[in-house]
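Removed from the display is one protein chain of the complex; every other protein chain stays in position.
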Amino acid sequence: MVSSKDLAHHFDTPRQQFNAGKIGMWIFLVTEILLFSGLFCAYVVYRGNHPEIFVYAHQYLDKNLGALNTAVLIFSSLTMAWAVRAAQLEQQRALVVLLSITLLCGFVFLGVKSIEYQHKWHEGLLWASRYNPQSHEGQGHETHAGGDAAEVTAGDHDEAPKNVGLFFSIYFLMTGLHGIHVIAGMIAIGWVLNRARKGHFHRNYFGPVDYVGLYWHLVDLIWIYLFPLLYLIH
Amino acid sequence: MVDFSVNTFSSLAGIPLADLSGGGSFWLPPPESVSAWAVDNVFYYIMYLSYFFFALIFAVLVLFVVRYRRRPGVEPVKTATHSLTLEAVWSLIPLGLVIVMFYMGFVGYVELRSPPEQAYEILVSARKWSWQFTYPDGTMSTDLHVPVDEPVRLVMSSEDVIHSLSIPAFRVKMDVVPGRYTRTWFQAKQTGKYDLYCTEYCGTGHSDMLASVVVHEPGDFDTWLAEAGDILGSSATPVEAGEKLFRIHGCGSCHSTDGTPRVGPSLKGIIGETHRFEDGSSAKVDETYIRQSVLEPGAKVRQGFKNQMPTYKGRLSDAEITALIQYLKSLSK
Amino acid sequence: MAEPDAASAHDEHEIAHVMPLPVLLGVFATLMVLTFLTVAATWVNLGWFNLPIAMGIATVKATLVALYFMHLRYDQPINGLAFLTALVFVAVFILITLLDSFQYQPDVQLYRDQNPVSTSE
Partner (left out) sequence: MATTVDGNITDLPADGTPVNYLNCDHGIRSWVFTLDHKRIGVMYLISIMASLGLGGLMAMLMRAELAHPGQQLFDENTYNQLFTLHGAVMVFLFIIPGIPAALGNFVLPIMLGAKDVAFPRLNLFSYHLWVVGALFFILALTTGGLDTGWTLYVPYALHSDTRVLTAGMGAFILGFSSIFTGVNFVATIHTMRPPGMTWFKMPLFLWALYATAIIQVLATPVLGITLLLLSAEILLGIGIFDPTRGGDPILFQHFFWFYSHPAVYIMILPAMGIISEVIPTFSRKHIFGYHLIAYSSVAIALFGFLVWGHHMFVSSQSQLAATIFSLLTFSVSIPSAIKVFNWLATMYKGSIALDTPMVYSLSFILLFGIGGLTGLFLATLSTDVQLHDTYFVVAHFHYTMMGGTLIAFLAGLHYWWPKMTGRMYNEFWGRLCAVAVFFGFNLTFFPQFVMGSRGMPRRYHDYPAKFEIFHFLSTMGSFLMGMALLGVLLYLLYSLFKGARAPANPWGSATLEWECSSPPPKENFAETPTVSDPYDYDPIKYDAEKHCYHRIPNVE
């Protein structure tokens, strides 16, 4: 029941084909991890040497929006993993629905991000060379129960340590690169979704769903670290 | 065009293949600093090991190729396809040897990197493409002058890109990095003149970024310092003073005085000319203009050039600039 | 080539392990709770200790995602191995670089104190 178009000429069994694809995907994820490692390295080096910059600057990030996006991504990870299960069990309708939800979550995530970026833009909280903060009336996000006093007074400039721009350079690099990966993931999901609607997948051929799933989970994984590193600094 | 004629060789004939004077060898120049041993000892240790291993490999290789060359009727002999003992031998012996290598190198490195406490400190400032050495009394020079038999510590930093200060005769090399200090030191063993190179690629003038190290008798050093100290005073005319300043402050690395443009325009006979600028405006070159060019070069950027000139605000006194202007004027005639 | 009887048995699969629904939902719930915890942890000031906590929780979350959402727990070991290798090398990269930059920071700081203009934003 494996049609020849599902099994490439150079493979013997669907299992061999699936495992090959899976290893391939994992190796690719490895490269993605090392791609991000550069940014994490920069982050660690600068935070290690200039903690004051990070403590001062992180409060301009909106913790709540960050948390919201975290939730959205985790939920999308659930639907994605579920979609893989659906594909394996040939539950075609469920597959289509779940993939659609995942894709939707992607859009929500990007929406929230763009709101955050707009704020930064207006307040001039940009990377080193464009960093010129406006008067901080606008920034009042960081006011949850017991936000510690040291940070609330950060409005006036003489409080500001040197080279705060570096924090925002790193912030935009990390979230930016992650955002690009989200978009790439969404394109991939869109492609799988389209094939799912045409009913391409069955219990002996669901590799693409699984691989795209892995990729999407990695994007989630990276965010799981970005969130506390950028938004939740003390 | 390149000439490969025979007389090339005759022209080369003069050069000695090995510089054996004063402990130099085919490989290394004579060691002129007290810590040269830090490099030389381990260098020769590795060198002789390399001779040995290369000879060994070469000999075995030739022997096998000759002895076991393929000949009709001669079949290869089956021998062991592996032998832990053998393989252990030729991994453990090298292992031991390299551990010694590392240790010797480490000891030497520490020597080269730890200047004695009471060393004579000279500030080094590197820029495209010249060196500037500042002595404790504020005196500046473009060649490095040091007293013999006295430890000298160099505290270095760069104004633009990364450079690297290298004095092969002293076994000294250290990068000069913008935005931070780097340090190195040496103690010259005898008076003389030695080469100083820039060994980190820094652009167009990289291979011209040379200087000499002049090692003086202690007495001579002080007299040199004294007169190098006040340029205006020690020179007969303002023009002469201006000429010195022009050298010391490295103007020459960007400006020729013979009319050929380099990174910056040639300064030959510019006084009185009218120059157009990148922003389209133009002005007559006079004292005020030159003063401005030196203090805020970006203000008027000469057409066809980029705003690459560093400002000399705070580095040149008003009197010195006047001297420079006198010198530039003298070029016009 | 799939045996028909394999198809009949629910959740049985001849190519790869199928993740039971309860597991998926359970993992999701845990992840959400942990997310809330990290945010909550920042409401109380534990000084330097906040960082390890945040990182610890993040790592637990990451592990859950990797093991269950990404099937690593039931996958061929090689994939997990690849994943771990990546992490090890990332650690090497970051730690050695960090160690070095810590070591030479004083020379940078000294320069900045003495030449304030040249390194402002």
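First chain written, first letter: the chains are A, B and C, and each begins at residue 1.
In this section, contacts are C-beta pairs under 8 Å (C-beta built on N, C-alpha and C of every residue); 3 or more make two chains touch, one makes a residue touch a chain.
Every value quoted in this text rests on a predicted model; they were computed, and no experiment measured them.
Put simply, the hidden chain is in touch with A, B, C once you look at the whole complex. Screening C:M32, C:L51, C:L67 or C:V108 against the full complex identifies C:V108 as the residue touching the chain left out. Here one chain is not drawn; of B:V155, B:A188 or B:C202, the residue touching it is B:C202. On the side of chain C, touch with the chain left out of the figure occurs at residues 78, 85-86, 89, 92-93, 96-97, 99-101, 103-104, 107-108, 118-121. Mapped onto chain A, the interface with the missing chain covers residues 8-10, 16, 19-21, 23-24, 27-28, 30-39, 41-42, 45-46, 127-130, 162-163, 165-166, 169-170, 172-173, 177.
Summarising the interface, chain B meets the missing chain with residues 1-4, 8, 12, 15, 17, 19, 26-29, 38-39, 42-43, 46-47, 49-50, 53-54, 57-58, 60-61, 64-65, 68-71, 74-83, 86-87, 90-91, 94-95, 98-99, 101-102, 104-113, 160-162, 164, 166, 168-169, 171-175, 177-180, 182, 195, 197-208, 210, 306.
Keep in mind that, in the parts below, only the chains that are shown with their structure count from here on.
For the pair chain B and chain C, the distance between mean C-alpha positions equals 47 Å. Shared interface positions of chain C, defined as residues touching 2 or more other chains, are 112, 119. Chain B has no residue in contact with two or more other chains. Listed in rising order, the residues of chain A touching chain C in the complex are 1-2, 13-15, 18-19, 22-23, 26-27, 29-30, 33-34, 37, 40-41, 44-45, 48-49, 63, 67, 70-71, 74-75, 77-78, 80-82, 84-85, 88-89, 128, 131, 144-146, 148, 162-165, 203-204, 210, 213-214, 217-218, 220-221, 224-225, 227-229, 232, 234. Considering their complex, residues 104, 107-108, 110-112, 118-119 of chain C touch chain B.
Within the complex, the chain B residues that touch chain C are 157, 179-183.
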